[in-house]
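The complex appears here minus one protein chain, its other protein chains still in place.
Then we have chain A:
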Amino acid sequence: MKRGALDIRLAPDGAALTLLTERAVWSEPTRALFVADLHLGKAAAFRAAGAPAPYGASEETLGRLGALADGFGAERLIVLGDFVHAALTDGLAESLRAWRRARAALDCLVVIGNHDRRAGRLYADCGFAPIDDPTLVDGVACRHVPLEADALDPGPPTLAGHVHPVARISGRGRDSLRLPCFVIDGRQIVLPAFGEFTGGWLVRPEEGRRIVLVAPDRLIEWPGSAAPSRA
């Protein structure tokens, strides 16, 4: 396993899911890559509303996604909602088609999140198959909005997005940092936002909750849950 990856088994007999520093989850047996909350086109939506957000964030995000899928040789990509931020602009639709053309063999599914509704049927035109929230894919429940704590048992392993989790780590000299994180509650993993131009929801530690912080070159189990992962 490469440095900066952490295997998680959500059920004792289930297959491992691998958390990645790239803010994604990889399933080796099904060769599927999971990401959440890219919010592509957010800057364009701001511009249309009269707020001059700069260019570049969406292209960068899409570029990273492509590199990641290519690097793993993924056969399937599952976006756990909020793939785009607002209704697709022509420019973004064209970028998506180009991205798709370069990966014709890749199977692309998008859970329809709250932001995706505005993108409408255009997904299909661009070669991304919209699926309901939730949908069971190869035994994994793919959701946008995470399950509430009281709905966690029983059920299949679940991956979700929506909340853009971040957590805080601190040390001597009153140093502290906010880092994106994965949140593992029982059978559910909530993924950090994959997009550039996204905010965060500060996660608090709770009994039975595992928090895995995403540093540039490694994943760190939040103190108390387990020892930091080292390759």
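Going forward, a residue touches a chain if its C-beta (ideal position, glycine included) is under 8 Å from a C-beta of that chain, and two chains touch if they have at least 3 such contacts; residues count from 1.
Assume contacts and distances are computed from a predicted model.
Novice: Leaving aside the chains on screen, match the unshown one to its UniProt name from "NitT/TauT family transport system ATP-binding protein", "Branched-chain amino acid ABC transporter permease", "Molybdopterin oxydoreductase, cytochrome b subunit gamma" or "ATP-dependent Lhr-like helicase".
Specialist: From the listed options "NitT/TauT family transport system ATP-binding protein", "Branched-chain amino acid ABC transporter permease", "Molybdopterin oxydoreductase, cytochrome b subunit gamma" or "ATP-dependent Lhr-like helicase", the omitted chain resolves to "ATP-dependent Lhr-like helicase".
Novice: Of the listed residues A:Pro12, A:Pro154 or A:Gly199, which contacts the missing chain in the full complex?
Specialist: The missing chain is touched by A:Gly199.
Novice: Using the touch rule from the top, list residues of chain A that touch the missing partner.
Specialist: 43-44, 47-57, 89, 169-175, 177, 179, 196-200, 215-218, 220, 223, 228
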